[in-house]
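This structure is in structure tokens; I'll ask about it shortly.
Yeah, one chain of the complex is gone here, protein chain that is, but the others are all in their spots.
Chain lettering (A, B and C) follows the sequence in which the chains are written, and residue indices restart at 1 in each chain.
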Amino acid sequence: MKSSVLLIHCPDQPGLVFKITQVVYRHNLNIISNGEFVERNFNHFFMRTEFSGAFPQQEFLEELRNSLPAAAVIRLNERQKRNICILATKEHHCLSDLLIRHAFQELDANIQCVISNYQNLEDLTNKFSVPFHFISHEGKSREEHEARVLDAIKGYAPEFLVLAKYMRILTPKFIDQFENRIINIHHSFLPAFIGANPYNQAYERGVKIIGATAHFVNSNLDEGPIIAQSVIPVAHTHSAKEMAQAGRDVEKIVLARSLKLVFNDQLFVYRNKTIIFD
Amino acid sequence: MKSSVLLIHCPDQPGLVFKITQVVYRHNLNIISNGEFVERNFNHFFMRTEFSGAFPQQEFLEELRNSLPAAAVIRLNERQKRNICILATKEHHCLSDLLIRHAFQELDANIQCVISNYQNLEDLTNKFSVPFHFISHEGKSREEHEARVLDAIKGYAPEFLVLAKYMRILTPKFIDQFENRIINIHHSFLPAFIGANPYNQAYERGVKIIGATAHFVNSNLDEGPIIAQSVIPVAHTHSAKEMAQAGRDVEKIVLARSLKLVFNDQLFVYRNKTIIFD
Amino acid sequence: MKSSVLLIHCPDQPGLVFKITQVVYRHNLNIISNGEFVERNFNHFFMRTEFSGAFPQQEFLEELRNSLPAAAVIRLNERQKRNICILATKEHHCLSDLLIRHAFQELDANIQCVISNYQNLEDLTNKFSVPFHFISHEGKSREEHEARVLDAIKGYAPEFLVLAKYMRILTPKFIDQFENRIINIHHSFLPAFIGANPYNQAYERGVKIIGATAHFVNSNLDEGPIIAQSVIPVAHTHSAKEMAQAGRDVEKIVLARSLKLVFNDQLFVYRNKTIIFD
Partner (left out) sequence: MKSSVLLIHCPDQPGLVFKITQVVYRHNLNIISNGEFVERNFNHFFMRTEFSGAFPQQEFLEELRNSLPAAAVIRLNERQKRNICILATKEHHCLSDLLIRHAFQELDANIQCVISNYQNLEDLTNKFSVPFHFISHEGKSREEHEARVLDAIKGYAPEFLVLAKYMRILTPKFIDQFENRIINIHHSFLPAFIGANPYNQAYERGVKIIGATAHFVNSNLDEGPIIAQSVIPVAHTHSAKEMAQAGRDVEKIVLARSLKLVFNDQLFVYRNKTIIFD
């Protein structure tokens, strides 16, 4: 039996858990997991409930709305594979990792297509029978290129866009069409080394640890809500290139981990931060 | 206002969260944090609720008992400093760390006394105005020594015993008097290197990572429920002695972290494992 | 210009570094990196020197032999891609990762073939144009099966065998033919959870950290020299299956990291431990 995920957030007040679980109980649903969190700075309540069982969806949602404050945001998702498009540039490691997981049914998503501004990942993508769209940025303005990318995407109507080392900066206009639906992997431990060439920066600074950050993309570059981060130790013996090599393994694992959280509805985005139920 | 922690576990059935939060709501209590977990192998339900507010304790507990299955185990604790006795042997690092935290009000506990089978930590303990009991094991049977230790402890009636590198094996008879109330720090990443001299074992085996494990003590040596673990990388360049030195820093931090979880009622022990709400 | 790696180990005595670098200096070679280590328990000296430059190899080695104690073991390798055969069973994640790295020239090795006792990884392997040999173990004795595997391997004369989640135990007879040339990835943080189903064992034990270990295979199962280890935190919320999922990401990264060390001659094996120059 399919399971459903109920995501509710609203200003905190007494009795919210009671009121929500009352509705769930009334419908005789079987709670698989339940998590709540109250953000104390803004006194904001978050609850994620995963349950199985048959129920009249409209009625269920209406009962919830009647029980909860008007400001409550209620989302109800069936656990199912999400449709995604992947954007890449030249580096293969994140795309490879996602294509492999996809091929072995480990991604919780259907990769509808791969879009790249270079051609070198076309062969790889084809091996896995995923459509590949080469959309060069050369000779095009940023807006023109984005318009072409958007055209390619629109046919698929994906739920999420995954930037698997897509090295082009997206315009706010583009981003606004996919609020909290674009996931990027940044090749550094944000907020350290914002911007380009973080491994060169890390090498220059002589850091002893490097990392990677998966985050939602918003209109402030590299400043969207962080989903997952991980690090590895480095030493003075590593060149910037070797740091980048080591970093790629971190990047692909962190990206995959963040996608698992996103695709399984395990997080909320609130005031540029993520609340995660793992 | 003081906060209270409600800990409930019982076989899972629908509606448990609803029934518990109903009682909390009825008493108009303010939930600070709430966590549930259902262990799926045995279908066992765990819930930890921290709340503030005044309430009639007897009535509250009775209502809970009436709402919940007869098998439910219900515990209600006020958040308060726990009384503890520390047992040590010769090594200072865990004891030092606890005495310092205690002196600066960071331990969530009152250290009532330190008991050791050696005298070398007496000066240290005295610096912090904590009573020190030297109870040598020499010339005594294990049972005689334990009886003397127990005598010293009994006067304090501590809630928990902390073994801060106490290198004597306790008898089941002793342990049974403090079920899930003795916390030990084991100088290895259990279950690797059970027993004595784990750093020598780690060195001999040529491992690349060493660790430490804080656990409750039960009658099977080194096999009680694990509370916290941590690791650090080591290399072939480290001698067994250097591994031990590096390991000590891990040990003291892991022990302190585990005590925070225990003293704040952030965990359940179930079937030799811990369920942790952090 | 190609670089060469000189690996020397022998009982320690004064002047070894001087004597070795004297020969290198005399041939006007350019040292790229140089590392020494003296194991203090057995007073054994290890030195790894990577250098570039043209030189008469025979003469160079003879001069070294004349300078060093008779017991010195001297190896001189050109930095080049190693020929390897991969053995796998049903799980794809380590094999996938190696095939991808291989396809993008990141492996420091030529994968000559993949051998498996199941067929489900054949399609994957074919995508990357690597020969796949299906050698079922069914209806065969261990010896018969191994003989067949060995036949397949022999045609390739590989330098190393990589066990990428190969779930069959190899006989000492087989292993002895590839001393320190078989690398295995063990799905646990050895020496914890030796043997089968380590994730089930980890789950049952309630550990808070799991890991993976890459090691050379010797005739004592799971007891060969450890090359690399890594860990990730887990929690009571993870099932044994989820621990295994999380563990797979660690396994593939640790295996790749260990192969980099092996294929680049960055390690010595001595008394069942590895001395690593990274």
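Simple rule for what comes next: a residue touches a chain if its C-beta (ideal position, glycine included) is under 8 Å from a C-beta of that chain, and two chains touch if they have at least 3 such contacts.
This structure is a prediction, so every number in the text was calculated from the model and none was measured.
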| item | value |
| --- | --- |
| Residue, one of A:Phe18, A:Phe37 or A:Tyr199, that touches the chain absent here | A:Phe37 |
| Residues belonging to chain B that touch the chain removed from view | 33, 92-93, 96-97, 100, 103-104, 106, 124, 127-128, 235, 237, 245, 249, 253, 256-257, 278 |
| Interface with the undisplayed chain - residues on chain C | 14-15, 17-18, 21-22, 24-25, 28-38, 233 |
| Chain not shown, touching residues in chain A | 37, 39-40, 189-193, 205-209, 211, 225-231, 235-237, 239, 272-276 |
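Heads up, the rule we're going with is that only the chains that are shown with their structure count from here on.
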| item | value |
| --- | --- |
| Length of the line joining the C-alpha centres of chain B and chain C, rounded to whole Å | 40 |
| Chain centre separation (chain A, chain B; CA means) in Å | 37 |
| Multi-partner residues of chain A (each touching 2 or more other chains) | 33 |
